[in-house]
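Shown here: the complex without one of its protein chains, the others still in place.
Every chain is named by a letter (A and B) in the order it is written, and numbering of its residues begins at 1.
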Amino acid sequence: MSGDDDLTGTDPAPASPAASRGRWAYLLLPALGVLTLVFLLPMINLGAKSFHLSVGAGREAAEYTLRNYVAFFSDSLYWELLGWTSVLGALVTLCTLALALPLSYFLARTRSRWRSVFLLLVVAPMLISVVIRNLGWLPILGEHGLVNWLLLSAGAVRDPVHLINNLLGVMIGLVHALLPFMILTLTAVIQRIAPELEEASVSLGARPIATFWRIVLPLALPGIVAGCLLVFSLSISAYTTPALMGGGRVIVMATYIQQQVSTLLDYAKGATVSMILLVWVSALSIVALRFGKSGAET
Amino acid sequence: MTPRWILSALAGCILLFLVAPVVSVAVSSFSGGPIFVFPPSSFTLAWYGQIPPEYFHALTVSLEVGIGATATAVAVGVPAALALVRGYLPFSRALNALCLTPLMIPTLVIGVAALQFANVVYDAFKLSLLESIFGLILAHSAFTIPFVIRAVIAGQARFDHDIEAAALSLGATPVRTFFTITMPALAPSIASGAILAFLVSFDDVPVALFLGGGSATTLPVQIFNGTQFDLSPAILALSAIVSGGVLVFIAISGKIFGLDKFVDT
Partner (left out) sequence: MSEVILRNVTKKFGEYVAVDRLSLTVREGELVTLLGASGSGKSTCLRMVAGFLRPDAGHVFIGGTDATRLPPYRRNTGMVFQQYALFPHLTVAENVAYGLKVRGLPKQEVKERTLEALNLVHLETLSERRPAQLSGGQKQRVALARAVVIRPSVLLLDEPLSALDLKLRGELQGEIRRVQQRLGTTTLFVTHDQGEALSMSDRVAVMRDGRILQLDTPVALYQKPNCRYVANFVGMTNFLDVVIRGRASSTRSGASRYRATLLFDPAFELDVDGVEDSYAEGETCLLCVRPENVRIAGGALNPLLAVVNKVTFSGDRWYVDCVHSRDTSLVVIVPGSDRVPSTGETVPVSWAPEHAVLLRAETASRAPR
């Protein structure tokens, strides 16, 4: 008895009905036009401005110079700004990760019929303006707010704890604002890991925590890294939350830029710091994309 | 199994943390005593009647800008997404990147760029885009358009192209197929992209802060200023109303289009 011949490959996909490329290009033009006008040109202008020196309110000298960048990188003040912003971002990212992991795992594995409600609770806060959410923290974190009331009533502290209008408040605000991003990323990543892998691990004798540590986390790692990079870049570029929750005392790159541009009208410096922030965030995005891709191969 | 129970409890606490500020806004808006004092000493609806008119004006500004930016996004974004997926255009990857890059740029940077560019435009054409609703619509279009394009591209990936072949084989011309079959099938994706774009525009602070102002102050900026300089519980009342509105809006959209469209990871 002879075996089957080796037949590989599928029938080729049918070509779409012939459509001239020119016609399709016309459809793309309006979007390209508008985006060029409202995005590309402003960004190029911003970049250009960073290569000029400010001379008075909102005006720049005509010559090109690298002085702005040199000034930034040679002044320790700016390095501190960049450094502290990044440290804050790193802390926020770690806290977000720690909080997101349990909830994401739960959402990825639960078969409860309330799952879509839970997802709604995760997604909804993202869609309400961050000013409103920050506003909502005031009654909770303020001097006479909920947390202090609990702490004072329980006798845990004698004076009210300062949880707002300082760095701690900014951290809480940022963690809260960025948590949904981390949760959604991690939930998707964990869902891609077949539950049977965990069942196999448990059947071989590993306890649930061990299974999580040895099986789920390593497999989810690329996605976790992507999520962290996302949250990190969002937190170093955040403006509203540091402005509101910091009470004007917390200076990060975003608030610094706003000061330069709106208050001091030093457009060139504002542009320079913006470009540096942009490059920082872009680099992170590119790395995150790489990790996002390899996470999808699980 | 104990870990299961602990996991659920942990998850519950984190969910609580997520909704805490929103609930807090709602609860505090009924509080009668001095602002931000817990526990509330009395219950009152008074604040809801004391919302200053400038907030309502800001609300209309936000709605106008949101609708304008979303309409622009749908008008230019849907054809663009179709062209990017089906047109086999040269440099398609670069074009794709260009259309989706704005989503990766921090909103703050977009705001600064918009402000500085508006000045350039004013110097060159004597056209003022500052403190104008039109200017805000233009600036917001920078990210509403990519949201719609991304959503429609994703919708086409899920699309069963055979239904277009079926329509053609049944005698419908390509144009007729497009309007009677392709567009209705893409409608959910377009809607979800538009809804997301609208909400992001509605909630935006940095761009509206830099570019807007005066009579073109959006609601988030109004609240932002109010929180920093002139805090009154009436803001809480308005915030509660707006949050409630957004939640109802999302819930209805989720019911109609399916929640997974918003969870676009």
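We adopt the following convention: a residue touches a chain if its C-beta (ideal position, glycine included) is under 8 Å from a C-beta of that chain, and two chains touch if they have at least 3 such contacts.
Being a predicted model, the structure only gives us computed values, none of them experimental.
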{"item": "Options B:Leu10, B:Ala75, B:Ile133 or B:Ala165, residue touching the unrepresented chain", "value": "B:Ala165"}
{"item": "Touch list for chain B against the chain that is not drawn", "value": "160, 162-163, 165-174, 176, 180-181, 184-185, 187"}
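One rule holds in what follows: only the chains that are shown with their structure count from here on.
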{"item": "Distance between the centres, which are taken as Cα means, of chain B and chain A, whole angstrom", "value": "17"}
{"item": "Chain A to chain B touching residues, read off their complex", "value": "14, 16-17, 19, 21, 24-25, 27-28, 30-35, 37-43, 45-46, 49, 58, 99-100, 102-103, 105-107, 116, 118-125, 127-140, 142, 144-146, 148-149, 176, 179-180, 184-185, 187-188, 207-209, 233-234, 237-240, 243-244, 248, 254, 257-258, 261-262, 267, 270-271, 274, 277-278, 281-282, 285"}
{"item": "Interfacial residue positions of chain B with respect to chain A in the complex", "value": "1, 3-4, 7-8, 10-11, 14-15, 17-25, 27-28, 31, 34, 36-39, 72, 75-77, 79-80, 82-84, 86-90, 95, 98-99, 101-102, 104-110, 112-117, 119-120, 138-139, 141-142, 145-146, 149, 161, 165, 168, 174, 199, 202-206, 209-210, 219-220, 223-224, 227-228, 235-236, 239, 242-243, 246-247, 250-251, 254, 259, 262-263, 265"}
